[in-house]
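A single structure is presented below for examination.
Only a single protein chain was left out; the remaining protein chains are all shown in position.
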């Protein structure tokens, strides 16, 4: 692509894309600003990286309108935009190498059950197993070795990478991506204690429902509901090795980082950010727009939208940071206490 | 099922099931008390939910003997029992939709090794791989894509969901359930440090033994012993994404929640409850009936049965809660300290 073509492409998505410098050069790949070479495009979205503009070999750099660039012309050309990071992300999509997850059509080695409905433009990989009465929407991709038990529904344009397992009845929306090894719809972890100390399994009769535009990482697990549905809202993004237990509801556009674990019957609001290795006790609720720091242990509901949580047990960030600071200060407190005691002794003797 | 039939079914398992109200109505599904509709059955096991008896549309509700129900007749009928929750759990089993994990018989696409023994009534799914000299008991189900390396033994009535991997020599009891993606018997994590800074792998020559009536969730990992066996006792229930390292012994009827991790050579007693994301250092021991709170970090043995543990490093719950309360009180302590200092200064000047 030439710089001019890149400008034209970005103008489809962003207002006021301003080109500074030579516009005919060929750009063949994206790169980090520190290591970009001639013929590559990079970006600066953070003031800390402006210093690299002098040394970079990049032929094109995307920057904010406010960045002065004249001194770097003609070595480098610039596209000035309001949000250089988003512009670069959109541009990356033009350089993605095509990835083949499964060839177009249904692999002859795939096992297709009875009463299965398959849309147009579908790719089903080697040894994939599609259970009875499944429905696969248009343009779906099912990776090699992925197993759908019976009665699974996949919306249009959804991609399952290899070795995903969806249990019976799972309902997946449109444009969903599920990475390798994830297990959707396994039985919730429910056992009723008996008087002899053993447990009886509680039948897990519900399903998992996954909304449109969800992405789920590798080796994550989302359990089916005991009754009704475990619900993953539209646009939710889930990282690797995440656990979502039975009967949870995750609000739209919420983001959950790796190794976080959400216990049964938790309701998380919309547009929350859940940090890595955070954990939730069961049967609690989080309002919208809450930020949960990594490793936080949430033991009760937080119903005020927009707060930030931290610590175990979790508290609003401000309280928790105060507590941590006080903890760091404990040594000083103890010294003061010893000093006061000595002074008091002196005083009471005199 | 009619209400009368449900009464008769529950009487097989529970004493003194008392029917109040109309007994001929058809009941077609279970539901939560808040959302149950006409023709559905629900339960109330917790006083907080008694209030829903007035508004519920359920045709039948299972309650404790002590709950007054006369005012809700004839809208709703009732079965009064001693333990409404367990009764409902047993009843759920009557409403479970049959789930097909693999069709009866051995799929023609399955790969069966040499010297394999297969019992009566077995289902082996598509592309399952059964290694040499494996033994599969009666009525076992092996899901599609599940792999048994050689010399694996499965007891009667055991179910492996799709894409489970059992390494060589794994011994699984009767009525065991292992959910998709779990890996049983991978090598323990043992490496001997060498003087040049590299590591030499310690051969992991033992196996994993899983007792009867164990259930293991999705994507969990249980490592084989270095020598001897990693032992999962009868009736143990393990959730998703749990790690059990080499040479552990987990006592009977112990329950381990999601993302907990148990390091090498740990012995956990019987009937313990291990919370989610709890972690254990290696080579330690837990007595019977110990409750470990979620996220607890256990760094030493606790040999007193029946205690509850919490915090990192773990302490008995009472000590830990006291410490947490004191932590919340630190601000007040600091203020008092400042006040005392001021008073002391005033006093010593006067």
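The chains carry the letters A and B, assigned in the order they are written, with residues numbered from 1 in each.
By our rule, a contact is a pair of C-beta atoms (placed from the backbone, for glycine too) under 8 Å apart; a residue touches a chain by one contact, two chains touch by 3 or more.
This one's a predicted model, so the numbers in the text were calculated from it and none came from an experiment.
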Residue among B:42, B:123, B:221 or B:289 touching the omitted chain: B:221
Touch criterion as defined above, residue of B:116, B:202 or B:321 at the omitted chain: B:202
Given B:132, B:212 or B:288, the one touching the chain that is not displayed: B:132
Candidate in contact with the missing chain, chosen from B:116, B:186 or B:308: B:186
From A:76, A:135, A:163 or A:247, residue that would touch the chain that is not displayed: A:163
In chain B, positions touching the absent partner: 111, 127, 129, 131-132, 145, 147, 149-150, 163, 165, 167-168, 181, 183, 186-187, 189, 191-192, 194, 197-203, 205, 219-221, 223, 227-228, 241, 243, 245, 259, 261, 263, 277, 279, 281, 297, 312-313, 322-323, 326-327, 329-330, 333, 336-337, 340, 343-344, 347
Residues from chain A at the interface with the omitted partner, ascending: 30-32, 35, 85-86, 89-90, 92-93, 95-97, 99-101, 107, 109, 125-127, 143-145, 161-163, 179-181, 213, 215, 217-219, 235, 237, 239-241, 253, 255, 257-259, 270-271, 276-277, 294-295, 324, 327-328, 330-331, 333-334, 337, 340-341, 344, 347-348
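In this text, only the chains that are shown with their structure count from here on.
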Centre-of-Cα separation between chain B and chain A, whole angstrom: 27
